[in-house]
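Shown here: the complex without one of its protein chains, the others still in place.
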Amino acid sequence: MSKRDRRSKGIYRRQVLAGSGLLLGAAAFPRTSFVTSAVAAQTTVKFAGWAFEPQVVEANVKRFMEQNPDIKVEYTPLDLQLYNEKMVALFNAGSQGDAFYIRDTNLGAWVEAGWVQPIDGMPGLKELNDDMFPFIREAMFYKGKQYGTPYYGDIYVYMYDKKAVQQAGVSKAPVTLGELKDAALEIKKAGTVQYPILKGFKTNVDGLSEFWSMVFASGGHLFNEALDPVYPSEDKTALGVLEWLVEAMHSWKILDPRGLELDETQARDAFVSGQGIFTSNVGNVFPRVNNPQMSKRAGDIQMMRFPGLRDVGQGPMGWSRLYGISSDTKVKDAAYRLIRYLGGKDAKGEYYSAKDWYLKYGVGYPFKSLDKDPDIQAAQKKAGYDLDVLSQQFGNSHARENITATWYNEWDRFTQQQIQSALLRQVKPAEALAASAKKAQDLKKSGG
Amino acid sequence: MHRAYPKAALPDSARQGALAAPTKALTRVGYERPGFAFLLNTPALVALILLAAYPIVSSAWMSLHKYSLKRPRIFEFIGLENFRQLLDSDEFWSALWITLKFTGLVVALVTLLGLLIALLLNRRFPGSSLLRTLLLIPWAIPPVVNGLMWQWIYDSKVGALNGLLVSLGLLSDYRGWLSDSTSALIALVWADVWNLVPLAVILLLAALQRIPDELYDAARVDGAGPLQMFRYVTFPWLAQALLIVLILQTMAAIRAFDVIYVLTAGGPGNATTTLTWQTFLTTFESLNFGLGNAYAWTVSIITLSLALFYFRLLFRRGEFET
Partner (left out) sequence: MTLTATERAKTIGRVLAGLLVALYLLAPFSWLVLTSFMHERDALSVPPQWIPSEPTLENYKIFLDPTGTRAIVGSRAAAQMLPGMLNSLIAALGTALLNLVLGTLAGYSLARYDFRGRTTLLMLYLSSRMLPGIALIVPLYLVMKTYGLLDNLAALVVTYLTFTLPFTIWLLRNYFQAVPRSLEEAALIDGCNWLQMVAKILLPAAAPGLVAAGMFAFMTAWNDYLFAVILTSTMAAKTLPVVVAGFATDVTTERTLMASGGVMAVIPPLVLAFIFQRLIVQGLTSGATKD
C-alpha cells in the first residue's frame, strides 16, 4: 500500500470534514462568543508569502480565523527581494510551512521538485475556476493538475500621455507598432521630448513581459504545444518585434536607449515623474500614474491596446501569482480552506480578499464577475480607465506559452540578455533570437 | 638578527628587559610548548568546524554530483563532469574574464587609494582626526544600500551625477552610465571601491602606527630620502597588513554579490555577469545545485590561488620576530 493511496483516502475523509467546517464557520461568524469556545479544537496552518503589504494579509488572515474558528493561522511575511532563494532553502530543510505564495514562473520547477501538491477536486474549486479569467486559470495548472488558487492576476499595459499626443496633432491612439512609430515621430518632430517611448530593459524577474505582449498582440507565438521554440524562423513575429525595437532605438530614435539600465520600477518612477510619452508596465502602474498623490501627470495618462506588428484583436501577456499547498503538510484541508478564502470566496460567498487588494493597491483581480462589482467599477472610473479597452485587453490576454517549463526562468533571463545585446547592437536581432531559441532547446533536452 | 626590528631601535626599557631575561622566563612563557599553542587554537577551530565544515564539505560533495532541485530524487555521482561542463561553456569563460577585470580594477584601486589615504592619515594635521571618523561612513553603509545609493547617483533620468556634470557644462546631455557595457563595469567598480576603501585604510593605518619612530630617526640619520624610507622602513612593516588587505579585497571583489544584485543584475547583456553572479543564477535561478557548486568551487580555487600568490610575494618579507 503506497503512501499516496493512504493519503488520498485521508483527503476524502477530511474533505467532508472541511465542508462541514466551512458551514459551521459560516454559521458561527456572527456569533463571536463561539469563537472563543472553539479554540480548543484548533488546527494550526503555517502560512508564508513575500512581504508585500503584510498588514493587509494579517488583517485578512485574522478575518479568516474569525470566520473559521477551528483554524489558527500562523502567518510569516518573508522578504520580497530573495523570496525564491529563501523558499529553496526552506524547502530543502523541510521548514516551508503548509501554505505559501508561488510565482507562476516558479510553479513548474517547484512541482517537479516535489514541493507543491495538487488540489484537484477540493470543495468549491470548480466554481472558482469557472469564474477566473482564462489566462489566470491556465496558470493554476501544471501538466493537467491544479496546484493553486489565484493571489492575483494582471496584464501588461501600454499607456500614453494623451495630452502630449494631442498637442503633437495625433488624433487617434496608435494600435499597431507602425502607427506607434508614426505617432512617436510626430511627437519627436514637435520637439517636446527627445525619446517619446520609455521602457525599462534591465534584467528583472518577468522582464520579458513587453516582448511577450508585443508577440501576442501581433497574433504570434514563441513556443508550440510541445514547448519547442517556433521563433525566429518558423514564426517570424518575434523577429519582427525585436527588429522594430532595435530600429526604434537606433534608426528612428524614438525609444530611449537609457532604458537599458532601468528596471520596471525605475522606468515607472521616471514615467511618473514626467519622462516619456509612451510606456508599458504592469497593470497596477496605470492607477498609480493617474493618482495625484503619487504622480505629476495624474489625469493625463490613458491606456491603449497593446501594440503589435498588425492588428489582430489580440491582447497582451498576463501573469498570476498563486497560493499553493506544501506536499508535506499534515493539515491539507485546513490549508486548502485558507487558500480558498484568500484566493477565492469567504464564508459569506464574497471575493473579499481579491476585491480588498484591488481597491487598496490596484492589484489585479482574477475573477470575471468582479468586473461588474460597483465598488470596483467606481474605482476603475476614478483611475481613468477606458473600460472598453480594459476589458478587451483582459479578455484577450495570454499566459506565457512555456511558463510551465521547469526551465522557464533560465530561458527568460537568457533571452532578456540577448535582447539587451541586440539593443546594444552587439548582435543582430536574428542572432539574438537564434541564440535564445537554441538555449530553449538545450534546456528542454537536458531536462531543465 | 631579524631585519625589520633592529635591536638598536628597541625602546631602552625593552632592551634591558630582553637582556635581563634569563632562560627561566622563557620556560615560564612556555614558547616551546606546542600543546599550549594548540590549546589556544581549540576554541577557534571548534567554532569553525561546528559551523563551516558541514557547508563546505556539503558544497564540495554536491559539486561532484548530478543534482538539480528540479529533480531532487536524482543524486548521482558523476566525478568531475560538472567541472567539465562548466569549462566547456561560453558562459564560464565570459564570466571569468569579467571577474578578472572587475577584481583587478577593484583591488588595484582600493589598495592604491587605501595606501595613499593611510599614509596621509598617519600624519597629524588640522582635521586629521575628524577625517579618520569620516572614513567610517562609506564602510558603515551596507552594500545593499550602497548599491541603491549609486543607482540613484548614476540614474540616467534623474541621477545626481548627470545633473552635476550637465550643470557644470562637462556633459551636454544625460548619459546612461549603466546602459553601456564598458561604463557599466566601471561604474560598478567605482561604487564597490568607495564601499571597500575604508577597511584598507584602517588596516594599513594600524600597521603604520606600529612602526617605531626610532626607525625613521635612524634612517634619517643615515641620510635616507622619503622613497628610501618607504622602501626600507615602511614597506617591511606594512607587508603583512598589505597581504591581508590584498587577500581580503580580492575575496570581497571576486565574491561581490549585493552590489551587483542591486546595481546591474549582471547586465547590460552580460557585461557585469561575474562568476559569483553566474553561481547565483545557476544555483537559484536554475536550481542546478551540482553545477552551481562546481561554479562556487571554481571561484574558491581561483581565490585560493591568488591568495597563495600574494602569500609567496609578501609573507616572508613581512615576517619578523621580536
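Of note:
We just call them A and B in the order they show up, numbering each chain from 1.
Note that in this section a contact is a pair of C-beta atoms (placed from the backbone, for glycine too) under 8 Å apart; a residue touches a chain by one contact, two chains touch by 3 or more.
This structure is a prediction, so every number in the text was calculated from the model and none was measured.
In the full complex, chain A contacts the hidden chain through residues 48, 50-55, 76-82, 85-86, 88-90, 92-93, 95, 265-266, 269-270, 272-273, 275, 284, 288, 296, 361-363. Within the complete assembly, residues 10-11, 13-15, 17-18, 20-21, 25-26, 28-31, 33-34, 36-38, 40-41, 43-45, 47-48, 51-52, 54-56, 58-59, 117, 120, 123, 125-129, 131-145, 148-150, 152-153, 157-160, 163-164, 166-167, 174, 194, 198-199, 202-203, 205-207, 209-210, 237, 240-241, 244, 247-248, 251, 254-255, 257-258, 276, 279-280, 283-284, 289, 292-293, 295-297, 299-301, 303-304, 307, 311, 318, 320-322 of chain B touch the chain that is not shown.
Convention: only the chains that are shown with their structure count from here on.
Note on chain placement: the centre of chain A and the centre of chain B lie 41 Å apart, centres being C-alpha means. By the touch criterion stated above, chain A contacts chain B in their complex at residues 84-85, 88, 91-92, 109, 112-114, 201-204, 257-263, 266, 269-270, 273, 275, 406-407, 409-410, 413, 416-417, 420-421, 424, 426, 447-448.
In the complex of the two chains, the chain B residues touching chain A come out as 68-73, 151, 154-158, 174-181, 184, 264-270, 281, 284-287.
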